[in-house]
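Submitted below is the structure of interest, expressed as structure tokens.
One protein chain omitted, others in place.
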């Protein structure tokens, strides 16, 4: 390993790192919004919409992001629908992540004990008040560990953006390998780049899970 | 009779194809304590839950105050302010403090004045000797304390009728007494109550009327005194003798 | 005295920094029933679990039969065949039938002959009146039935000593009697037992000796008769009165 | 470590592993019946025949050609591998068998004919190609979009993801013949270069053998045959064999 090569590459990787972060941020934010909508629609059993979103969830969960991206980026334009690489990446991440986030939220909502809903009813809360004061606050905090796990998962998935020529971390490293043949140095910078984002998140996740298991969120 | 708060007539309830309550008939007089006894699985919880709409029922009717309730009735929500209920499992909201648990109903459902509701809540907390826990979270309380708070939460809505479903069944034995004393206090103040319990001494002490349920039918209905001294049916006799070892 | 099965001397147990058992001393005579009473959290379960190595202890020693056990003792596994234990929670293995639950120890731990062990298991099942459930799975049984099977499972190992930790505490009230009767039967046959229970009537009936535990100390030790008729300490008196409502 | 890509090792094994493209018509590609074909593949088969061994094809992308050799995934690369100074430090090139230069393809309706027209525009390249190298060195305000494979890059061009696409002119000529709405507006940019077989550095045994083989094939006129068979049909009439292949050996 040649450290001066690693050092020279830092500015390029910094840029790539920021792109990875930026796209992850928008993708995850979008996924959370989609996830909330989907989980609410399904929890409150909104007719029709519930079925449509159910079909979306199945498509999203049962196909790889790579193909989803190929589709958005390479195939859709053939049908006259074209968005930029970055927009394709973020849309792909939202399409994939939305269903995962929905599952995380649904897990939290279903994790609220039935007795909580019943005792809310027993003191006369309306359905909406029940959601507002009992189900959502408890359900959302129950779903935090699953959401954190999804965040890590989705950030890792951005590595696939390389196939649509977005100069994020993976694309940058592969480029360095292909053009300058600095394989070891490129892979080193790449792993460091992801580690900086993911290790703190992974520690946070472990902590959240332990907290959830110890029941600080519960009774 | 003008003195009846609740009348249940020919009530039927199914879970799917299984009929778990068959032709239930009884009345609850204002200011009286009715105790519901019966073996496990006989339908006590189901019956009590039908009375505030947590379960649907499928036949017969319930008259509560001036309301007539028939199967498919939808407007339970406003009615529930008049019917308090406390469950076996601790059912406080873990994400809210004791006082927030208590005030949720009065403020959000009844839209009452905050100061007035708070004053009432504090008074009741004092009566159950838990004033200092006003700002605690449920997880900081013992089981017995949680159940007393749950009773206060129900009472702060000023209900006309209280339902208790084995509220001491999950408690450590030494915690039981404190909770039962609170209920006794309510009885002394003529709160109308329907109580499911397995504490026979307590039932004996408190019951104006006993309903003995088995397999979803009321097999014996008598005054508290009579039930414990001279049970009419063989089944009730067996039940009572199995209870004291 | 040659008649002692178990002697505990100066036993100390910590959870982390918290000392939960302080200097515990007592003996259990062969063929006697010792009842361990005390408020919740006083350390009853912890003590009983130290006696068969489910918890480590940190000071003092235990003499069981001709074994001397000091802190850090590792060879509990063979010893446990001589010490049966039944817990509060139903602890049958849900993935095995009743008979497989019972035979697991005799066949896999003791490597006994299958027919011989089976014969013994069937005999015991008959005694607890559950012969027809031989091939049922635990989920098909009521709580009381499960606890009786758990007792049979422990007995089939032919233990010299039985530990019972609140074995009726999770049962529906009507199920309690059947289980207690089985334990009474064992007492009548002079099985040496240490029993934790909250059923005072039962304790009174069965106890040769009572140990009253509070905050990890034995605060009163007396004969069964004396404890219930004339408790020596104020604490024991309070405890007994809180128990009957 | 022993050289398990030496000629004797290959002969002993009975197979030679050769890296080729799979999506680069007409050099290395796969027909709809699943058969590998093209100018490089034809050469590869001949080499296998002359070595007396079977050929095992390993499909590579441009950016993995060096590593395929370095990590012993293949013995020989025949994947339109342009000889450059940087690459010479990584692998050993045998005698050249083709000429090449970077070209730029764009839409016929708004053709790019001068490099200066690309200023501030997006240009598509494949990672690890000489085109990428050229535009990285002489960027002049060009933004590069870097793809993994030829399929992806041509797809992106067709979808209008950039103003132009830069790659070896030899296959751009072929590509525009099939896609007549495009034109190779800049036929050559940067230096003229050559394409050679490559082996792992230090593998003199296979290197020497390959050099001799190319000389021998040249004498037999193999490359003309190969050109006529595999390339000619793909080029317009303005391209001559001598524009592409190298026949006289230095």
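A, B, C and D label the chains in the order they appear, each numbered from 1.
Methods note: contacts are C-beta pairs under 8 Å (C-beta built on N, C-alpha and C of every residue); 3 or more make two chains touch, one makes a residue touch a chain.
By our rule, contacts and distances are computed from a predicted model.
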Given the options "Nitrogenase iron-molybdenum cofactor biosynthesis protein NifE", "NADH-quinone oxidoreductase subunit B", "Acyl-CoA dehydrogenase family protein" or "Polar amino acid ABC transporter inner membrane subunit", which would UniProt use as the protein name of the unshown chain? "Polar amino acid ABC transporter inner membrane subunit"
Visible partners of the omitted chain are A, C, D
Which candidate, D:13, D:45 or D:70, sits in contact with the chain we can't see? D:70
Taking the entire complex into account, which one of C:157, C:194 or C:213 touches the absent chain? C:157
Which is it among D:13, D:45, D:179 or D:232 that touches the chain not included here? D:179
In the full complex, which bits of chain A touch the chain not displayed? Write them out. 58-59, 61-68, 70-71, 74-76, 78-79, 152, 156-160, 162-163, 170, 173-174, 177, 183-184, 187, 190-191, 194-195, 198-199, 202
Where chain D meets the left-out chain, the residues are 1, 22-25, 29-34, 58-61, 64, 67-68, 70-73, 148-152, 154-155, 178-179
Using the touch rule from the top, list residues of chain C that touch the missing partner. 49, 52-54, 76-78, 80-81, 83-85, 87, 89, 91-96, 104-105, 108-110, 139, 150, 153-154, 157
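Keep in mind that, in the parts below, only the chains that are shown with their structure count from here on.
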Here the gap between chain C and chain D, centre to centre from mean Cα coordinates and rounded to Å, is 82
Roughly how many whole angstrom separate the Cα centroids of chain A and chain C? 52
Determine the shape of the graph in which chains are vertices and touching pairs are edges (line, ring, star, complete, other). line
Which chain pairs here would you call touching? A-B, A-D, B-C
Interface with chain B, chain C side, in the complex: residues 39-40, 172-177, 180, 198-199, 201-202, 239, 242-245
Residue numbers of chain D touching chain A in their complex, please. 61-64, 66-67, 70, 86-87, 89-90, 124, 127-128, 132-133, 136, 145-148, 152, 155-156, 159-161
Quick check on the complex: what are the chain A residues that touch chain D? 73-74, 77-78, 82, 85, 162-163, 165, 167, 171, 174-175, 177-181, 183
